[in-house]
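Only a single protein chain was left out; the remaining protein chains are all shown in position.
By written order: A and B. Residues from 1 in each chain.
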Amino acid sequence: MPEIHAPLLDMYRTMLTIRRFEERCNALYMQGRIPSTLHLYIGQEAVATGVCAHLKDTDYVLSTHRPHGHAIAKGVAPRDIMAELFAKATGCCKGKGGSMHVGDMRVGMTPAIAIVGANAPIAAGMALAQKRQGEGGVTVCFFGDGAANEGAVHEALNMAAVWGLPLVFVCENNLYAASTSFEAAFAIEHVADRGQAYGIPSLIVDGNDVQAVYGKAGEAIERARQGGGPTLIECETYRLCGHSRSDPRTYRTKDEEALWQEKEPIGRLAATLERLNLATAEALDHIEKEVVAVVDEAVAYAESSPDPEPTDTLQHVFWGED
Amino acid sequence: MAKLTIAEALRQGIREEMERDPRVFCVGEDIGVEGGFGGAFTVTLGLSKEFGHERILDTPISEIGIAGVTIGAAMAGLRPIADVQYGDFLFCMMDQMVNQAPKMTYMSGGTVKVPMVMRAPVGSTRRGSQHAQSPEAFFTHIPGLKVVAPSTAYDAKGLLKSAVRDDNPVLIFEHKLLYGSKGPRSESGALSPIGEVPEDDYVVPIGKGIVRREGTDVTIVGKLLTVYRALEAADQLAEEGISAEVIDPRTLVPLDKELILASVRKTGRLVIVEEDNLTGGWAGEVAAIVSEEGFFHLDAPIKRVSAPDTPPPFAPVMEAFYVPSAERVVQAVKASLGEGWART
Partner (left out) sequence: MGVSVPHQVLVPPLGQTTDTVTLATWYKDEGEEVEEGEPLFAIETDKATLDIEAQASGILREVSVPEGQEVKVLSTVALIVGAREETAVEEAQVPSVAEALSVSEGRPSPIVRRTTPTLERLFISPRARRLADAEEVRWEELSGTGPEGAVVERDVRAYLKRQARRTITPLAERIAEEEGLDWRQLEGSGPSGRVTKQDVEAAIEARAAPTLQRPGVSPESAALRPYNEPLAESPLDGVRAIIAERMARSASETARVTLTADVDASALVALREQLSRDGYSVSYNALLLYILGRALRESPALNASLQGGMLRQWKRIHVGLAVDTDRGLLVPVLRDVDQKRLQDLSQETEDLIARARTNKLQPDELTGGTFTLTNLGMYGIDAFTPIINLPETAILGVGRIKARPVVEGDTVCVRPGVWLSLTFDHRMVDGAPAARFLQRVVQLVERPHLMHM
């Protein structure tokens, strides 16, 4: 038990940071202060957090159009992400990427890939390089239930298995791909079955239980580090917000949403921490204040940052030629 | 200095780069299989014996996977040379080749590089529509992707090396009839230009074209196989006293447009010949550039000699109709000279 104290508190902080960050983005968007649409990670924080807790800066994460949670969990500074959402020159992608492409290679967060499923073969390539480099590096590829039907994912699963790549596939099954339900897109019960089909050890985990995610992800990542090849982890979770900002969510029932609201990960972890006397209410409150301060600072930083020059449009087409 | 075919020159270039830099490796279908062909056109023949199967990496039939793995490996510090067995299969990996590789450096704000090479054989060779296309025009339109098209052994090795050393995605188009592949993989109707290839470490810079033949009456621009059609046409025209200048751009993106413009300033006439169908083709882009930037040097409308707007046909007699011939180039040159042309 004691050895998981520190990680649990850290993970609480991480999840809360993601939550407050995403809520703030939503508010800012409603106020018209953020230029683009957003795909928020509210409700899924445990998946990113539990997985990334095991990763070093030299491990890679590939993400999707809904990347803020992965980015924060992987260690990208919230202010750099916020500045990117505000389309500022100080953003993590210098204003060239936007919400769906946030990343920072210095901490191993690959700029996110907004074509769902296309990140899987790229993840295989990165894992292939790590295998060649022989330093125990691991790549994690996050994708959703919708992306699991893309041909690219199948090709990547197959190649990862054939070559025994140090690649952990994490499928965040939040039951909906935009508005299409899981039942409408799958003839099988679990995405994890797909992994089996390609010869990859696969498992299902409660994606809203950060300890469970942490435990299973840890095993898979360690196996990959030791040369044991790929794993597919299907995390059952739920996005408590809409798909994007312009989503009234009329394809889900209020009852369903209420059900998952009760199971949401942050409240669960808070309850666990208090029950096990690992944190007092004040300590959690203190963390809350610190997290809000971080988010406030990120917004202030973003708003006071300069806009890019219009002619910045012409830069960075080719590496090394600007 | 050895005389090599293009396939041999490419092989030599790949070998030298792999020896020079351990990060370089090849990935593709059937490229390293023991007892196999060395890729569909023998380019990687024998390399797996020298470098092993990790660095000559055979893949399942998964074009999206091949492209994605190439991109990812490049982003993570290796320098892959991918082999797409037929240029037509590039379309199977379009998302990776359009949305991923060329955009990554840009949308990351210049913080991520993708130093990869993708090699693609093109051209019509009696295999039917889906193994015959010359798809260069689809790829010359993508910002962030460099495209080269060597038509001699010297250029093939030199451009391959430049491509490997470039920190950007580079697509190399090779023509099936120009490889000079021997044995069971030889092509009927191949030209097999054999050229001298130095053994030392030379590169052909990306972005520099070359004048294959000097002339004064008309500029003919071709690529890959049509460079040879242009040269044939130039020979025929010379017998009638018409002096044609033939330009091989060697790189399609970035195009050496100054070379073409300087030539048109001299000759006043431009004929562009391509193996690709007319509408929306590469020749249209070259024509637009010259009519914008060289208008007042033109003595006649620019002419394009392209394949008709059909998929590539199978029957040899139709293929001969489809692929621009030297005769069609000659006709285009004469049309731009005008009926009243006479030796002055």
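In this section, a residue touches a chain if its C-beta (ideal position, glycine included) is under 8 Å from a C-beta of that chain, and two chains touch if they have at least 3 such contacts.
Here the structure is a predicted model, which is why all the values come from computation and not from measurement.
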item: Visible contact partners (per top-of-document touch definition) of the missing chain; value: B
item: Per the touch definition above, residue among B:Q85, B:Q100, B:S181 or B:S336 touching the missing chain; value: B:S336
item: Of B:G128, B:G189 or B:P301, the one touching the omitted chain in the full complex; value: B:P301
item: Contact residue for the chain not shown (choose from B:G32, B:P115, B:G158 or B:G268); value: B:G268
item: Contacts of subunit B with the absent chain, listed as residue ranges; value: 268, 295-301, 335-344
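As a working rule, only the chains that are shown with their structure count from here on.
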item: Distance from the mean Cα position of subunit B to that of subunit A, given in whole angstrom; value: 41
item: Subunit A contact footprint on subunit B (complex, rising order); value: 25, 54, 59-60, 62, 64-78, 80, 95-96, 99-100, 104-115, 143-144, 146, 167-168
item: Contact set on subunit A toward subunit B in their complex; value: 60, 91-98, 101, 103-105, 110-111, 113, 115, 118, 120-130, 132-133, 139, 151-152, 155-156, 158-159, 162, 315-320, 322
